[in-house]
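Here the complex is missing a single protein chain, while all its other protein chains stay put.
Labels run A and B following the written order; every chain starts at residue 1.
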Amino acid sequence: MYFTDWQGKPKEAIIKLAMEQLLAFVRKEVYHILRDRKTLLVLFGLPIAQILLFGFALSNEVKNTKIFMCDLAKDNFSFQLTEKVHASKYFNVVGSIDIPNEADEVLRKGSAHLVMVIPADFSTKLSHSNSASIQLITDGTNPNLASTIQLYLRNIINDFRNQVFEKIELPYTIEVKSRMLYNPQLKGAYTFVPGVMAMVLMIICTLMTSVSIVKEKELGNMEMLLVSPMNPLIVIFSKAIPYLALSLFIVTVILGLSVTLLEVPIRGNIFLLYGVCLIFIIASLALGLVISSITNSQQVAMMISLMGMMLPTIMFGGFMFPIENMPIPLQVISNIVPAKWFYYAISGIMIKGMGIKSVLKEISILLVYGTVFIIISYRNFKIRLE
Amino acid sequence: MTTFIFILKKEFRQIFRDPAIIRIIFIMPMMQLIILPFAADYEVKNINIGIVDHDHSDYSRELISKIENSTYFRLTGYTNTFKEGLKWVEDEKADLIVEIPNRFEAELIKESKADLLLAVNAVNGTRGNLGAAYTLGIIQQFNQNIRAKWFQMPDFNPEPIIDVTYSSLYNPLSNYQFFMVPGILAVLLTMVGGFLSALNIVKEKEIGTIEQLNVSPIKKYQFIGGKVVPFWLLGFVILTIGLIISFIVHGIVPGSNIGVLYLFTAIYMLAILGFGLLLSNFTNTQQQAMMVAFFFMLIFILLSGLYTPIESMPGWAQKVAALNPVTYMVEVMRMVLMKGAILRDILPQLKIITLYGVVLNLLAIYTYSKQNS
Partner (left out) sequence: MEHKYSIVTENLTKKFGDFKAVDGISFEVNKGEIFGFLGANGAGKTTAMRMLTGLSIPTSGKAYVAGFDIYSESEKIKLNIGYMSQKFSLYQDLKVWENIEFYGGLYGMSSSQIKSTTKELLSKLEIEKESNSLVKELPLGWKQKLAFSISIMHHPKIVFLDEPTGGVDPVTRRQFWNMIYDAAAEGITIFITTHYMDEAEYCERVAIMVDGKIEALDKPFALKSRFKTDSMDDVFYRLARQAQRSDN
C-alpha cells in the first residue's frame, strides 16, 4: 500500500524523507538543549524571577518614605501632625533633629528623603493669625520622587488642617468623577508582563539560537552538516524548531504566572495572542540566524545579541522607559525596534482586549521583519554553501 | 612576585589582543551612558489629553484653555462623542479624557454643583495616576477662580492656612538626567566587570589552556589575582571616561571629593570581579557562564534602586536589596556626585562592600580547584 503510494506520488515521498531528516535533526538539538541543565534552569528561572520581582518587589509607588522631623514647637499641634504623617502609608518618621541646619547631613547620608521643619511659633500662629508655615527640605536627587512626596505631604497637611478646623462647605463646586480604564487597581503588572515576554523571547530566540549555531561553527560541526546531502533549509529549521517550542512553552508559563499569581487578565482572544507571539518568535529566531551567519566567535555573537539587540529591546520596547518622554531622534529610532511593536500588540490584546483589526498595523510590521530576516539568513547560508 | 608580574603581562596582552573585548569595554558602555539617560526619563510629562466637550459654553472653553496652557499636557484634540475619545485612548493617542457634560456651566451656576468625568488610561499605573492628579489640580484651580468670581471673598480669610514652603537640595534644576547618570555609570561598571570576569576563566576551560596552568606550580591566589587585577584597573579607566562623558554630555560636575568615589569603586570592583570569577569557577562553557551571569546581573540591577526606590519594595525585597552589592554602588555614586558626600558619609557602605570584596574573592580562590576528584 505504502509502496504504491510512493511510486505514484514521488513528491510526497521526498517531502516525507525531508520530514524524517528534519525530525532526526530536531531530536539532536533537543538533546543539546536538555543536556545543559544550568542554562535550561536560567531560561526558566529568568522569566519567573522577573515576574516575581516586577509583580511583588518593584514599583514606582511612593511608600514608607523616610522622614526626619525638626520639631521646634514641640506642642500638641506639632505632635498631632507628626503622628498623622507617620500614620500615613506614604511616610515613616525615622528620626528627628534639633536644628534645621542639620538637615543637610541627614539628607546627604541618605538617612531620610525629607526633613520637615515645624517652626516654634506654629501653634500660636495657627490659632491666632490663622496662618502658619511649615518648611519641607527635600533630597532632590530624584526629582520625581521629590515632587511626589511634596505633593503627598501637602495633602496630609491640608487634611490635618481640615481636621483641626472644621471645613466650611463651599459653593460652586466642580465634582470630578475619575474612571481608571483597563487597570482600575493601577497594577504595575499590566505594563511589564508583555515587556517580560518580549525580553525573554529575545533571549531565547535571538541570543540562544545565534550562540548555539556559532558554537557549532567553532567546533567545526557546521561544515559537516553543510556538506551532508541535507538541504541547508533543514539544517536551519532544525536549529530553530526546538527553540520555537521552548519559547511557546515559556510564553505559556509567563501567561500562567501572570493570570494566577498577578491576577492580570487576558481580555482579548487567546489565539490571537499566541498568533502574535508566534510571529515575534519567528522574527526573533530569524534574527538569531542572521547574527550567527555574520560571525564565527561565540563571544561576538553574544555581544551583538546582548548589546545590539537586548539593550534596544529594553530601552525602546516601551515597557521600561516611556517612549513619549524621549527626545525626538530616539523616538524615531524606537520605531525600528521590533519589540516595540510586539509590546503594543500584546498589551493591546491582553489588557485592552483589542481585536485583530486594532493590531493589524503591529502584526504587519512584525511580519515584514520576520520575512526580511528569513530571506537574509537564507541567503547568507546559501552563500556559505557555494 | 616576579611570577605574578608575568601572569599579569599575559592577561593584559590577551585582553588587548581581542578587538571584540576592547569594543565591549569601551564603546558599548559609553554609548549607553550617552544615550540611556535621555531614554530613561521617568518624569511624567507630555501627558496626552483628549477633550470631549458636550457643553460648548464659556466655562468649558475657559477650562480647556487652562489645560492647554499647562506645561504638563499635550492636547490630542476635541471631539463631541465619548466613543471617539475612548478610541484615542485605545490607540495610545490619549492618556486621559476629560468629558465636560451638557449643561456644565448652567448647572454650576444654578445648582452650585456640576460634574466632570475623567477617564484615565491606567495600563501604565504610575502615569495614569499622576496624569489624573495633575488634571485634578488644574480643575481645582479653575474651580477656585469661578468661586472667586461669584463669591466675593472677604479680606479676612476665614479658612486657616498652613503655608508650606519647599526647598529641594542637590538637584536644583530638578533634572532627571542628573539622577539617572550616576546610577547608569554604576551599572556599567557592574556589567563590564561581572561579564568579563565570568567569561574569563571559563574561556580557558573551553580552549583547554587551564590544564597547562593546573600542572604548573602556579598558586591559586596568583591565578585569581592575575584575573582580577587587569579588569580592576579597567574599572578605573571606565569610571574616568564615564565621569568625563557625564561632564561633557550631561553637565555633571564632579566635586573635589571625587577621590572618595575612586576609593569606593576600587573596593566595589574587587567585589564584583570576585563574584564573576566565582561564577566562572562553577560553569563549564561560555554560553552557560553568560546566561548565569545575565540572570544575576538582571536581578542585581533591578533590585539596586536604580529605577525604582528601595523604600517602595516590600520587606523581603528590601532585605534582598540590602544583600545586593550593586545597591551600594548606585547609592554611593549618587551620594558623591550629587550630594557631595564625604568619606565619613559613605563609611557604612564602604564597610559592607569591603566585607563583600574579601569574602567573594576568598571564595573565588577557594573554589578554584587545580584538581578534580
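Definition applied: a contact is a pair of C-beta atoms (placed from the backbone, for glycine too) under 8 Å apart; a residue touches a chain by one contact, two chains touch by 3 or more.
Computed from a predicted model, the values in this text were never measured in an experiment.
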Revision key, fill the gap. Considering the complete assembly, the absent chain touches shown chains B
**Study point:** Contact footprint on chain B, counting only the chain that is left out
**Key:** 2-3, 5-7, 9-10, 13-14, 17-18, 207-209, 211-218, 370-373
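In this section, only the chains that are shown with their structure count from here on.
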Revision key, fill the gap. Note: in the complex, chain A contacts chain B through residues 36, 38-39, 42-43, 45-46, 49-50, 53-54, 56-66, 104-105, 107-110, 113, 126, 130-148, 150-151, 153-154, 157-158, 160-161, 164-165, 168, 170-184, 186-188, 190-191, 203, 208, 211-212, 215, 297-300, 302-303, 306-307, 311, 315-316, 320-322, 324-327, 330, 344, 347-348, 351-352, 354, 358
Practice item. Give every residue of chain B touching chain A within the complex, in rising order. Key: 18, 20-21, 23-24, 28, 32, 35-36, 38-46, 48, 86, 89-92, 108-109, 112-130, 132-133, 135-136, 139, 142-143, 146-147, 150-151, 157-172, 174-176, 178-179, 199, 203, 283, 285-288, 290-292, 294-295, 298-299, 302-303, 307-309, 311-314, 316-317, 320, 331, 334-335, 338-341, 345
